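As structure tokens, the structure follows; a few thoughts come after it.
With one protein chain held back, the other chains of the complex are shown just where they sit.
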Amino acid sequence: MADTMISEQVLAPIVENRAVAPDHVELIISSAVLSQAEPGQFAHILTPGMLRRPVSFSRIDQENGQVGLMFQIVGDGTRWLAERRHGEVLDILGPLGHGFAAPDPTKPWCLVGGGVGVPPLYAAAARYLHRSRPDVIIGARTADWVLMAQDFKDLGLDVTVATDDGTAGHAGTVMGPLETWLQDHPDGQVFACGPTPMLAAVSAACEGRATAYVALEQRMGCGIGACLACVVKAHGKEHAEYRRVCTEGPVFAAKELIW
Amino acid sequence: MADTMISEQVLAPIVENRAVAPDHVELIISSAVLSQAEPGQFAHILTPGMLRRPVSFSRIDQENGQVGLMFQIVGDGTRWLAERRHGEVLDILGPLGHGFAAPDPTKPWCLVGGGVGVPPLYAAAARYLHRSRPDVIIGARTADWVLMAQDFKDLGLDVTVATDDGTAGHAGTVMGPLETWLQDHPDGQVFACGPTPMLAAVSAACEGRATAYVALEQRMGCGIGACLACVVKAHGKEHAEYRRVCTEGPVFAAKELIW
Amino acid sequence: MVIDVSVSLPRGLTLKNPVIAASGTFGFGPEYSRYVDIGALGGVSVKGVSPEPWLGNPTPRVWETPLGLLNSIGLQNPGMDVFLQEDLPFLRDQNAVVIVNIIGHTVDEYAQVAARMNHEPGVAALEVNISCPNIKEGGMSFGQDPDQAYAVMKAVRQVTDLPVMVKLSPNVTYPGLIAQAVEAAGADMISAINTLVGLAIDIKHRRPALGGVTGGLSGPAIKPVALRVVYEVAQSVNIPIIGMGGIATATDVLEFLLAGAQAVMVGTVTFQYPKRMNEIIEALPQVLHEYGFASVRDAVGQALPGRAPIRGGGQ
Partner (left out) sequence: MVIDVSVSLPRGLTLKNPVIAASGTFGFGPEYSRYVDIGALGGVSVKGVSPEPWLGNPTPRVWETPLGLLNSIGLQNPGMDVFLQEDLPFLRDQNAVVIVNIIGHTVDEYAQVAARMNHEPGVAALEVNISCPNIKEGGMSFGQDPDQAYAVMKAVRQVTDLPVMVKLSPNVTYPGLIAQAVEAAGADMISAINTLVGLAIDIKHRRPALGGVTGGLSGPAIKPVALRVVYEVAQSVNIPIIGMGGIATATDVLEFLLAGAQAVMVGTVTFQYPKRMNEIIEALPQVLHEYGFASVRDAVGQALPGRAPIRGGGQ
């Protein structure tokens, strides 16, 4: 899959900069190379900091040679990115890593996203819709921060929302709706992306029932497998071992990992 | 004189940014405080670097509350400054240091400037013109880089130009025309500003003849006398001692200094 | 929200807040008084003072490096007598908590300055600088050897009742060992770090850029090294630490507190932003509150091993 794919250093012009929620921006950038990405792969973006910033693709439009990068402003790098305007050019390494493989069309499918974990799931839904129709569970801190609900609906998908403060959908985390879904679909497959504690909970909830695939975040150096900064503990053949989020991941089968 | 003057941290808007020669820019900025400056004093300007950048005032227009800063682009700080536009605001400490005292009206007066040493001499000429009319010698590497010749002419002053490559005026340094002037005016007073080797030569040429005042450059830290970075060796009462260019200078009587 | 930012240190030394002007970057006070509200500072550590006047090093004495500053001032100072007569009165009149940074070529010279400062009205504490990289004899070498560091502190202790801090060099293999040596010799506090030895090259002239050849590196570039030394020393001794190195914001101050410092000094950033120490002091209560601390004291050492770390979301 992604192994055979191209990855390059590209200079990609920004086509659009849109605010998608308070402190959340989506950049649409133009790059034929990046538009070859699998859902779940990421872009490693040059900013004024000492390290590039990893951001997953929110949309992958191969036809028009465009991709989306949706992110929350959390520090200097994302603030700088949020200020980039139409016509400015981003220096990006990508597409990088291993994304979500196509779901098994014979099994029920669910997407579980928390916060800025939602965008790569949308990319997966859009890519694999012709094989299978996922149920979608979106979690956020508050109603304003629910990302891409309308985008999923535009794909004709049902969306269940959960907010920590109850301002939209279920009050609480995604785990309530996910538990319901798992009870209805014990043989299902779950794609999840979001904060690490959420992924740990999803992984635990799926254990012995559904197959879970999770897209992880980890602090990165090189982004391409050379520096061993971005590792996560996994079950090796004999002992525990480290795998690289930037290369073997960011998407892993939940059962590979040691939580 | 300057001791009793104000010096503050001011936020001064740029009124005009004009190219005055290849790689030479003059910024006109608006600040009532800075326009109280004596000729030869300087502004300590915040740039993105770790230290502020000292630049002398090229013009001091007290009436309109404006001053000029004329500089050569030689590194990151001056490049950044050269890119500042009308309406942007500079963070400046100033006016700082001791400038040129008024010339003795009973003695012939000559200004000798090399390169970007010329601007503070123009400020001195403009300020003290009512007392005395200086002869002006301007040196530069090449014709394009002769600074402010027209400004001096607009004051009604005679200007002698010397260029290293002979593309304008005398071929050679300012020392040729200065020697001629000194022979004609052995009791004269000379105000000089330019590269340190030029100032050393001026000082030596004047010795035993004219009184020379020189405006020095030195790498600065604080710019206000606290860090002792910017010192120059001078004759103390008993021993050699260091004086601060930012505080006791930048203008010194040449005979105070140990060259 | 009432946040207590005061700091209590040994021998009755109290600071109204933990932000002290770092030695050598603030002269003897008057120069910055136009820009800085000196009375609002936690304290002022003055430029190093020796028994006799020192001339200092040849120029250039400063050079910029990536987010750092190299200096090679060479401890130019007018000597202790001129200091007391001409310079100290200004700061005393400002009611500043004055810390006199003392230097010498020999153990005896340190003791001379310390003795001279004892009982001088307006001197609140001494900072024994055994860590200046910019002089040939004495200076840093005292701070690079535990026995010599011990000897200097011991001699100083014998001649003064003032609170004494010893300023450590980061240019050693084990800063904790030097800290233990001076603690054993009677130091009341540690201040750390002095500058890292560095060099810049003037390519055009094919020579070291500074007149003194090597210089001391300060500024944001050294902050991680400074935090490491504070963190290590905090686990090596039982006396308070005044931390410094690259502090430019109130959150930087909080980092040093968490790493084990009780107070901080602020140097290089003042050259860019003369009012920054006052701004930090104003911002500090808000920053402490935001991160859940009710006082400066509350935050001290919270990142040291043995304190339960607050682990949260994210990674």
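In order of appearance the chains are A, B and C, and numbering begins at 1 in each one.
Methods note: a contact is a pair of C-beta atoms (placed from the backbone, for glycine too) under 8 Å apart; a residue touches a chain by one contact, two chains touch by 3 or more.
The structure presented is a predicted model; accordingly, all values stated were derived computationally and were not measured.
Per the touch definition above, the residue from C:184, C:199 or C:294 contacting the chain not shown is C:199. The chain not shown here is touched by just one of C:105, C:228, C:275 or C:297, and that residue is C:228. Between the chain not shown and the residues C:65, C:118 or C:236, the one that touches is C:65. Hidden from this view is one chain, which touches subunit C at 59-60, 65-68, 70, 144, 171-173, 196-208, 213-215, 217, 219-225, 227-228, 231, 246, 251, 254-255, 258-259, 291, 302-303, 305, 307, 309-312, 315. Mapped onto subunit A, the interface with the missing chain covers residues 7-9, 46, 49-52, 93, 218-232, 240-242, 247.
Throughout what follows, only the chains that are shown with their structure count from here on.
Subunit B has its Cα centroid 60 Å from the Cα centroid of subunit A.
Measuring from the averaged C-alpha position of subunit B to that of subunit C gives a distance of 37 Å.
Separating the centre of subunit A from that of subunit C, both taken as means of CA atoms, is a distance of 47 Å. Annotation for subunit C: no residues touch two or more other chains. Counting partner chains per residue, subunit A has no residue touching two or more of them.
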